[in-house]
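Every protein chain of the complex appears in place save one, which is left out.
Moving on, here comes chain A:
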Amino acid sequence: MQDKELLSAIREGGRAKRLAVDHLFNSHIGMMQTVQSKLHLSADQIKDMYADTISATIWNIDTNRFKGESKLSSYLYRILYNKSVDLLRHTTTNKNVAYLELAEESSALISEDQDRILESSLDVQIVKSELFYMGNPCSNIIMDWAFWGYDMAEIASRNNLENADKAKKKKYSCMKKLRLLLKSKGISDL
C-alpha cells in the first residue's frame, strides 16, 4: 500500500481505515528494534512508544496535520525516536550519558508530535476509561463512529441494529449516557 493510498484510506474511515491501520501497524514493527538498540529502552518501553507513535500518526492524519509531505515511514521513525528520547529524558537518572546527549539532536522535531495534546488532559483519560467500562453495545458504537469513522449503515450492521436510523438513535443515546457517566465523575464542563 502506497503512502497516498494509506492516508486516503485512513481519512475515508470504516473498513478502509481498519485495513490501513493494520497495514501501518504491521509494516513498521521493525523500527522498534532499531530505536531500542540506539537508545537502550526496555522491550516494554519501546512497545509503548510504538503504540503511541501509531496512535499519534493516526490522529495527525485524521485531523489533517499530516498530509503526506514527507515519507510516512520517515515520519513514523521521527515520532518514535523523539518520543523515545523524551521518555529517556524523564526516566534516566544520569542526564550526562552520551547516548542521551546524542539523542538531543532530535529535540527540534519534537513539536511534530501532536499527541501530547491527546495525553495532556486528565479529562480525556477519564473519557477513555468510561468509554471502555460503559460496555457494549455503546462502547463499540462510539468507537465505530469516533475512531473508525464507520457510517451509520455500517454501524447498524456491525452492531446488530436494524438500519442506519436505529444506529443513529442508539449512538445519540450512548453519547448521552457517556456524558452522564462523565458528569458523575465530576467532569461537568463537557
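Here, contacts are C-beta pairs under 8 Å (C-beta built on N, C-alpha and C of every residue); 3 or more make two chains touch, one makes a residue touch a chain; residues count from 1.
By our rule, contacts and distances are computed from a predicted model.
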item	value
UniProt protein name of the chain not shown, from "Sugar ABC transporter permease", "Cyclase", "Tetratricopeptide repeat protein" or "Fumarate reductase subunit C"	"Tetratricopeptide repeat protein"
Absent-chain contact - pick from A:23, A:89 or A:158	A:23
Residue among A:7, A:46 or A:85 touching the omitted chain	A:46
Residues from chain A at the interface with the omitted partner, ascending	1, 11, 22-23, 25-40, 42-43, 46-48, 50-52, 54-55, 58-59, 62-65, 71, 73-74, 77, 97-99, 115, 117-119, 121, 123-125, 127-128, 130-132, 142-143, 146-147, 172, 175, 178-179, 189-190
